[in-house]
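The complex appears here minus one protein chain, its other protein chains still in place.
Think of it as A, B and C in the order they're written, each chain with its own count starting at 1.
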Amino acid sequence: MLPSQELIKLPQAQSFNPHLKRPRDHCGIFAIENHRGTIPAAEIAFFGLQGLQHRGQESTGIAFVDSTGLRAKKGMGLVGQVFSRKEISAIEANTILGHVRYSTTGSSSLVNTQPLIAHSSDGHSLAIAHNGNLSNSSVLWQELLDQGQIFLSTSDTEVLLAYIYRNRYRSITGSVAEIMNISRGAYSAAIMDKEKIVAFRDPHGFRPLCIGRLGDANIFASETCALDSVGATFEREVQPGEIVLSSGGKLTSFIPEAGRQAKKTFCIFEYVYFARADSNLNGKNVHQVRKAIGENLAGKLNNNVDLIVPSPDSGTSAAMGLSEATGVPMDWAVYRNPYSDRTFIQPGQSYREIRAQLKYNPITDLVRGKSVAIVDDSIVRGTTARHLTRLLKKAGASQIHIIIASPPYLHPCYYGIDIPLASELALAQSNPKKMAEFIGADSLIFASLEDLYKGTGANKEDLCTACFTGDYPLSSPANKTIRGDQLEQPKK
Amino acid sequence: MLPSQELIKLPQAQSFNPHLKRPRDHCGIFAIENHRGTIPAAEIAFFGLQGLQHRGQESTGIAFVDSTGLRAKKGMGLVGQVFSRKEISAIEANTILGHVRYSTTGSSSLVNTQPLIAHSSDGHSLAIAHNGNLSNSSVLWQELLDQGQIFLSTSDTEVLLAYIYRNRYRSITGSVAEIMNISRGAYSAAIMDKEKIVAFRDPHGFRPLCIGRLGDANIFASETCALDSVGATFEREVQPGEIVLSSGGKLTSFIPEAGRQAKKTFCIFEYVYFARADSNLNGKNVHQVRKAIGENLAGKLNNNVDLIVPSPDSGTSAAMGLSEATGVPMDWAVYRNPYSDRTFIQPGQSYREIRAQLKYNPITDLVRGKSVAIVDDSIVRGTTARHLTRLLKKAGASQIHIIIASPPYLHPCYYGIDIPLASELALAQSNPKKMAEFIGADSLIFASLEDLYKGTGANKEDLCTACFTGDYPLSSPANKTIRGDQLEQPKK
Amino acid sequence: MLPSQELIKLPQAQSFNPHLKRPRDHCGIFAIENHRGTIPAAEIAFFGLQGLQHRGQESTGIAFVDSTGLRAKKGMGLVGQVFSRKEISAIEANTILGHVRYSTTGSSSLVNTQPLIAHSSDGHSLAIAHNGNLSNSSVLWQELLDQGQIFLSTSDTEVLLAYIYRNRYRSITGSVAEIMNISRGAYSAAIMDKEKIVAFRDPHGFRPLCIGRLGDANIFASETCALDSVGATFEREVQPGEIVLSSGGKLTSFIPEAGRQAKKTFCIFEYVYFARADSNLNGKNVHQVRKAIGENLAGKLNNNVDLIVPSPDSGTSAAMGLSEATGVPMDWAVYRNPYSDRTFIQPGQSYREIRAQLKYNPITDLVRGKSVAIVDDSIVRGTTARHLTRLLKKAGASQIHIIIASPPYLHPCYYGIDIPLASELALAQSNPKKMAEFIGADSLIFASLEDLYKGTGANKEDLCTACFTGDYPLSSPANKTIRGDQLEQPKK
Partner (left out) sequence: MLPSQELIKLPQAQSFNPHLKRPRDHCGIFAIENHRGTIPAAEIAFFGLQGLQHRGQESTGIAFVDSTGLRAKKGMGLVGQVFSRKEISAIEANTILGHVRYSTTGSSSLVNTQPLIAHSSDGHSLAIAHNGNLSNSSVLWQELLDQGQIFLSTSDTEVLLAYIYRNRYRSITGSVAEIMNISRGAYSAAIMDKEKIVAFRDPHGFRPLCIGRLGDANIFASETCALDSVGATFEREVQPGEIVLSSGGKLTSFIPEAGRQAKKTFCIFEYVYFARADSNLNGKNVHQVRKAIGENLAGKLNNNVDLIVPSPDSGTSAAMGLSEATGVPMDWAVYRNPYSDRTFIQPGQSYREIRAQLKYNPITDLVRGKSVAIVDDSIVRGTTARHLTRLLKKAGASQIHIIIASPPYLHPCYYGIDIPLASELALAQSNPKKMAEFIGADSLIFASLEDLYKGTGANKEDLCTACFTGDYPLSSPANKTIRGDQLEQPKK
């Protein structure tokens, strides 16, 4: 225990707290247990992780058991870059725990690649793969620090692993159940040891996690598209607060007391932006949800709009819905060059124009003289919208209207989304008119929360909408004891 | 001169003739002359080549003059992989000749990367960048071999360069004019020396080449989209048979006698497949041409079709046109995973299913119980159509109709397109019914040539349609003397 | 605390204990504090680590403080491969902690690269660089595991760091002093935080560590050659059991009670093999020590020897001494090819001959018809001696005598040397005659311990000679409670 006078210094020292820095914990999980097919389990995991690559491009890793025990292969880069066919095919294990992680800069983040392994001397080493973000990780972290635990990584996944390890008593599932009593925030995760995989979601169910079946094997995956990628059948979603154990291809499951008490608050931004269009979330296809949100925007479309143009490629689904609902034609009037390399762009005036041109090119004939509505799924800083507006105006569009298929993004997320910097949120927080001015558009229209509820078919109370509303679902007693922890917002 | 009895052996030795092998000469050219802007010419060329990356991903290179004379930086890979910002920014030259080349396998092809440089002792070294394919390259090659020329590369570009160099007399332009008398086939190309760039198209004008202006600089580019990428204005296209010289930012041009005599026959496949959707070819936007072809297919669409699905992503433009013309809704019912890595797939039954699943995933809800039309721009072997048909049927589609926005690809191209292997063309050449059976579709419908003429707005006689019709534009006296050269087809 | 019945299982589970596997902890440390010279501190560290590269080629890393706190750059490979000039020059810190680590196979060992950092929320993060091996690491590790600590790496350095962190109370130096009470074995190490570097050696002083001065900066380095590399002056060695703190360029030091009690036992193998020839250990130049050992062997040399040949390059110093003392000429009769690549060699009879030839080539003229003495510094498996014997006999040598400038290596080291596998030691342990038979030599002569004492000038009781004698210096009460820990040998 640190002497109390030292704690007073904490606020000044925050800049050294890696947990107070902008986390980027958008991730994907793919685990397969008891695979006996012709294609080795490690290859199935390789394919499955490629199916989740959109959830994380920074790094990837797999854990498995070989003759030396539980170990991991990990690296920075895409799945297809980190693993060679030769390495993967040489892995004989029937059970694999895999992970992809979001892109950040800096090779130092190598210590944060997952799965993390807690090495043990008694043959009970544990590996963890985690999607989400503990909102009280600083508190938990400090508690463990006070008890002498050291942390080699700067991720809250190590905190989670440490708690599960030290609270495991006789079983992993018991230890995970214990976790639900103390950790707050988002965690869809899977734990692996020599004999089993234990998958679980936090009681709120912020992040998705589903169960699939491939022959004799059980699969846990962040999204259903990964099941499709490997030809597995979708069984069901892991329930919020549920702990599912797969061993020898058999599933058992329970929801501990702590898992039952929380309100279910699935992240609305998974529908808006994160999930792959062909995935199903809570039984709904994501592409169709986005189309439906676009349809719901029909009444807000300026009457004089001649052409609907999707922001490539994120605005396509909503633009389709809007076009179908209004009868206003949609066309791909902006081409996006997949080969453009922003790293060559220097700061400064002379490069400003080329910045947008390189990536986007309007088809002049399609927009000349027309009033154009550009549709995108969401907006943070508005720079893409500004680029497109400028390019289409230069190409002769008479008016530009920006249609965003979600409300303004106003509040940081503490449950697993890359938190936009305050400066990035400032413009949105000011007001839509100022943002429209920045963008240079003739109007800027947002979907309402109601539009999103209707589109998702989910009940208002089943979704976390904190990034749009500031209405954070978590306000627990634990917060009252936070020292120097600014992460968790007070319940309004 | 080789003794005549040795020539008789040639047919048996063909397997050693690299010019008789399947060429893959799909390429892009970007040249800038006399650039004085803030952004260095080499960076402009870097951005411009990224705008042409779709025309060649195998290798790239740039030529320029520095204190050591005319030299080149080249390498295997994408533009953003081959060149580092540091290297590019260090190049002070105001004139750059750049090239991208199609993807083949084998590092040995490094000798074929362009620009090629003919080194000279009198300060008159020449660099060449070439898009196209000489149909009589074997004849020309043999002539030069007989005269003692050796060839370090296996590309017809070295043949072209050797002829231009040895026929240059007093000027490059004169030498290029001479080329038009002897070389047959497709060549949009640019030659560079210390003082100028000379760009030219073969008299038939098979491949595109256009002129742009950026400040005081002239640009030659394979497609207009590359001009847009760097913020240059489109000036005009280089005419078939035209030789354009840019020196000190000034353009002069002429069409030699040989350039005037040929029939203009622009490659119809540039409209169908090659060119970027946002480029203009002969004044027509490519995306809109493809849409128009789709519209022209309206009458051929089976009445019972419920949904039009574009083959991702090549069928989008035509599918849009078809949907607009018929009123049948279009939707993106198949997701394509940009991260899927085919190199992991092994041959064999167990991998067959996973092969398609990895790359494509249908949205089951959209197609279940429906009669679906899959639209693609062209078809060669039919494997993609077969994959999609199988996936959509498995997802519950009641019928699958394949709509191809071009006629069957039946004949090899000798003018710059990767020649499909005979075995790949076999199925198409049999008959559409057999191909539909292979694909497993309920019907297989092709656009007619008339559909394409209407879509492009070009006259029938102005286009080369040999790949669809076998009607090769070139049947010259030179062919009569070919020894062991199977490349050029007799005029039917 | 784990329930006791679980502990019974431990022996069976040993194969999963990474601490029971063959450690390879040969390492080098270079730390610089308070550097203000023209050349940035990070560059000085780069040069200094290259001067210690012989002590570890697997991986390297540096720790330093920047605006985000204490952090590390690390990677697998040589110093010149892991760090780019650009990265190093961008580091503005005046204090750097650097490390090089021995070569092992397996990318998974990335988690073991040093410095390790224990991240803290109060601005008191700690980095550690460690050379040595804790002989009771399994015990310490288990204690921490029992208390809930998890370990992400498999190195005993994390154990050391965890103990220092949790025992730090008010000061780092106090915590390090505490370490000396509980950890056994070899540890020359340095700890860094935002304000200082604390360097220390275990009470036995197994591994070297010295202090240098460069302008206003203090340097801690494993060997004096690293001081020479950067132009620093040698100040003194860190004493066994001493804790030295450098802060703001000022040194303070003390030897805690636990540091005073132990017998000093410097590793004799540092003289024999590890240290660079130009380093000084305990005031003696290593090359001259090795020469002196060679001289001491004069009486053992067979009278009929015509030529002394050093085993390239490790036998040179001793061979020189032997030649000078006996008057028998020495010559470099075997050339070693620095470019030979063993990875190409396959197992099997056909490759057996080529295996030796590739790396070593005798100069036939020099050895034909002669009785040759091959001199090497040490011998473990005897394969190099066998290769050389065979090659020289084939080249016409009439007799081959093997002279080893140290005693037979018979016992594993638990204090920081790569422990030879039991199978590798078996031959040596049998008897010298069997080894001579294996090698195929006419005789095999070893230096005695007395030869080494005379050569080093050190007292017998000041050296650890366990690898030659099995006489392990450590036999502490802690050992009595070891559960399943086979590492530490009982005192004989």
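The rule is short, and it goes like this: a residue touches a chain if its C-beta (ideal position, glycine included) is under 8 Å from a C-beta of that chain, and two chains touch if they have at least 3 such contacts.
Quick caveat: nothing in here was measured; it's all calculated off a predicted structure.
Asker: Among the chains you can see, which ones touch the chain that has been omitted?
Answerer: B, C
Asker: Just to verify: which one of C:Ile62, C:Leu366, C:Ile379 or C:Cys413 makes contact with the chain not shown?
Answerer: C:Leu366
Asker: Using the document's definition of touch, tell me which of C:Asp228, C:Glu270, C:Glu295 or C:Asp377 contacts the absent chain.
Answerer: Checking the options C:Asp228, C:Glu270, C:Glu295 or C:Asp377, the one contacting the hidden chain is C:Asp228.
Asker: Specify the residue from the set B:Phe30, B:Phe47, B:Tyr102 or B:Tyr165 that touches the hidden chain.
Answerer: Considering all chains, including the one not shown, the answer is B:Tyr165.
Asker: Which chain C residues touch the hidden chain?
Answerer: Against the left-out chain, chain C lists 37-39, 43, 46-47, 50-51, 53-54, 78-80, 85, 88, 225, 228-231, 276-278, 285, 287-288, 316-317, 320, 324, 329, 331-332, 335, 337, 339-341, 343-344, 350-351, 353-354, 357-358, 361-366.
Asker: Extract the touching residues of chain B with respect to the undisplayed chain.
Answerer: Interface with the chain not displayed, on the chain B side: 2-3, 6-7, 9-10, 12-13, 15-19, 21, 67-75, 107-108, 110-111, 116-123, 125, 138, 141-142, 145, 147-154, 158, 161-162, 165-166, 194, 484.
To be clear about the criterion, only the chains that are shown with their structure count from here on.
Asker: Should the pattern of chain-chain touching be classed as line, ring, star, complete or other?
Answerer: line
Asker: Going by the average position of its CA atoms, which chain sits the greatest distance from chain C?
Answerer: Farthest by centroid: B.
Asker: Measuring from the mean C-alpha position of chain B to the mean C-alpha position of chain C, what distance in angstrom results?
Answerer: Averaging C-alpha atoms per chain gives centres 60 Å apart.
Asker: Let me have the rounded angstrom distance from the C-alpha centre of chain A over to the C-alpha centre of chain C, please.
Answerer: Computed from C-alpha means, the inter-chain centre distance equals 45 Å.
Asker: If you average the CA atoms of chain A and of chain B, how far apart do the two points sit, in angstrom?
Answerer: Computed value for the inter-centroid distance: 39 Å.
Asker: Which residue numbers or ranges of chain B touch two or more of the other chains?
Answerer: Within chain B, no residue contacts more than one other chain.
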